[in-house]
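Here it is: the structure, laid out below.
The complex is shown incomplete by one protein chain, all other protein chains being positioned as in the whole.
Read from first to last, the chains carry the letters A and B; within each, the first residue is number 1.
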Amino acid sequence: MNGYGGTILRVNLTTGTITRQPTPEAVARDFIGGRGFGIYFLTSEVPVHADPLGPENKLIISSGPLSGMLAPGGGKCDWTTKSPLTGGYASASMGGHFTAEMKYAGLDSIILEGKSEKPVYLFIDDKKVELRGASAYMGKGAIDVEVSMKKQFGEEFQIAAIGVGGENQVLYASINHDYGREAGRGGVGAVMGSKNLKAIALHGTGSVTVANKDAYVKAGKALYKACKDADNIAEWTRYGTTIVVSWCDEVGALPTRNFQAGSFEGGKTLYAPVMREQIVITDKGCFGCPCPCGKYSNVKKYKTEVEGPEYETIGMLGSGVGLTDISDVAQANLLCDDLGIDTISAGSCISWAMEAFEKGALTLEDTDGIEMRFGNAEAVFAAIKKIAHREGKLGQLLSEGVKRASAKIGKGTEKYAIHIKGMEQSAYATHNATAMLISYMTCDVGAHHNRAWAITYDLQVGRDKVVPEKVARVIWLQNFRPMFDVLGSCRLQWVELGIDRDLYVPLLEAITGVHRSWEDMEKTGERIWNLTRLYWSREIEGFGRDWDQPSPRFYTEPPATGTTAGQITKPEDVQKLLDMYYEQRGWDSTGHIPPETLERLNLKEFSVH
Amino acid sequence: MRLYADHSKCSGCNACRVACSLNLFGVSNPKMAALIIEPHFPAPGVYEVKVCTQCGDCAKVCPVDCIQQNDKGAYYVVQEDCIMCGACVPECPEGVMFMRAELVPNTAWECDLCGDCVEVCGTSALWIAEKA
Partner (left out) sequence: MTATLRPIGHLKSMVNDQAEVTVPSGISVREALALIKVPSELVALVVINGVHTTDKDTILNDGDIVKLMAVIGGG
């Protein structure tokens, strides 16, 4: 099949059996690749009610048709699994070069099954695939493992590794690759750790066939030209995602002290130009990207290097925990990356603990003697280490995520555990921002921002407006943006540079030989979206409307300070947004997909009972 | 004329190497490109780029004279004439004279100054100019 690696590699870690299967053409036709393959294999193969940390769960790693090709941003790899954090669907998108190497090794998906008795790593060198003993690597940082393996096998090898966090199955453990790119959210690292798989070392020397080489080169070059001609490429590349720190602060979207407010008085020293001047040394990019967003930094204060911090980490481990020194945020970032835990969820848990501590719901005994106060950088570092090692009362408590932690402690702390479906909300405060609110509420992995980023839209249309157009916009974004994950590509080239998305159509056709317009792809996107919804329904008893509710902070607690002081969405408007959403999605009022919608979307084969 | 690289602008994206392998061999395979991106991570955290300076040292030692110059004055390997003796590889001061039988069984290769790498480099880390 043109544009594909051609093989699904199955690794049974229980038996040690490695199986290669040709990538099914029907799956490629209907699910295209990347995230599409992820949900297809998850729904088809992981038994209903499988224990996410048990041998029945699978970790599905997928590249896409644009991965490794002459395509701006062809560097995204999807990691899909049943989430140990939420009990539902998890899909983490990892940049770097791993996805390209998968294509060169002839692989569209790597499916990790079962559980190894002893710690192992997966070694892939073209068709040579082996499980090898990893005891020498256990306890080592994810970045250390990468350095070690590249030294041993060669610089051409691409490495993905878990840290101590994954080994300890912290429920939001991450997977590191390329010195700071992460498969971050939903606990994909915990699943890898539960299978006793420490790392994957990957090398491929093949090439990918395309349907029409001349058309492919022409279309690829046209996309690069469009990116290079974008009038804001220099500004975007200079700052990457950190460009929005100052703006979020200004519009009240910057999480401040566990989302108590959306503007941070100490925020100015976290702004992009300050960060660039103080620590950034290299604009580091993923495979094929003409506008590298990675800000690789040399942090003199701690004598360390780290990729980042990028916006989310600045929000969650900076303003969210009351830190004002960007070097402290960078150090927290490095600790999370090397220990292998998600910076967003870690930041949320730590800021929750700080609020609980300051309110007296957590005592020094609960926090192992650590002064969990906003602004205490040492407390942040100590907490990250304890979480990754599941050490002490604090580590054990916070390693479970903010929903379980607050349920355990009680005392009203649930009211400020900022999560949806058990996934900690990422770094956009949604006080009086109804489009972004419904986006978070309905995101298919829990409270994550990247499916439908709608903050500017809120400002353009009126942030408090509760109108069908906002919901329609969010739905369109949800059908469209994740399609880049399906193609194995980054979406920021379109998102940030504003290039014409129709430029991707001839590229995709020249590579795969299949014509797909964006209208076609949004239909596939809608189908995939509904399949992920179906997955939640079948896995979680009582799943539905109750699981789409936001944290009460966003409809009962107007901020006392900052741009959105005094502003909040009314509780009835939260439900009204949800009603409009279900209606426009073709779902019933309890948030379930009725048979006629399943029929229309050709999803009946995936529904249970 | 020759290719130049500014390391400080390189992001390690490898788009240049994809474009290069497409030009030389018609496939998307950075390992078959004629320039090198060497990452130095985690410290100091920079990329080093090695490009052909068109010095001609490779051509001087080729026993079958299969490294010729095109109308731009750039050296290139006449692929069908290469006997895979490997004499050229150690001569290259930049390490960008390539022979890897496991990737390309029938020829060595080096930069023919096609310019496609410059075209796709988003950070303007590459450019073509007169030899110094």
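To be clear about the criterion, a contact is a pair of C-beta atoms (placed from the backbone, for glycine too) under 8 Å apart; a residue touches a chain by one contact, two chains touch by 3 or more.
Since we're looking at a predicted model, the values are computed, not measured.
The chain that is not displayed touches the following shown chains in the complete assembly: A. The chain not shown here is touched by just one of A:I124, A:V191 or A:A230, and that residue is A:A230.
Residue-wise, the contact with the chain that is not shown comes from A:E250, picked out of A:E250, A:D325 or A:E557.
The omitted chain makes contact with just one of the residues A:Q169, A:S194, A:T282 or A:N450: A:N450. Chain A meets the missing chain through residues 230-232, 235-236, 239, 241, 243-244, 246-247, 250-251, 268, 271-273, 310-312, 449-450, 453-457, 459-460, 491-492, 494-498.
In this section, only the chains that are shown with their structure count from here on.
Interface residues of chain A, counted against chain B in their complex, comprise 68-70, 72, 75, 97, 100, 104, 143, 147, 155-156, 178-179, 205-208, 210, 213, 217, 220-221, 224-225, 227-228, 233, 237, 281-292, 294, 296-298, 305. On the side of chain B, the complex with chain A involves touching residues 8-9, 11-15, 18-19, 21-22, 25-32, 38-39, 41-47, 102-103, 116, 119-123.
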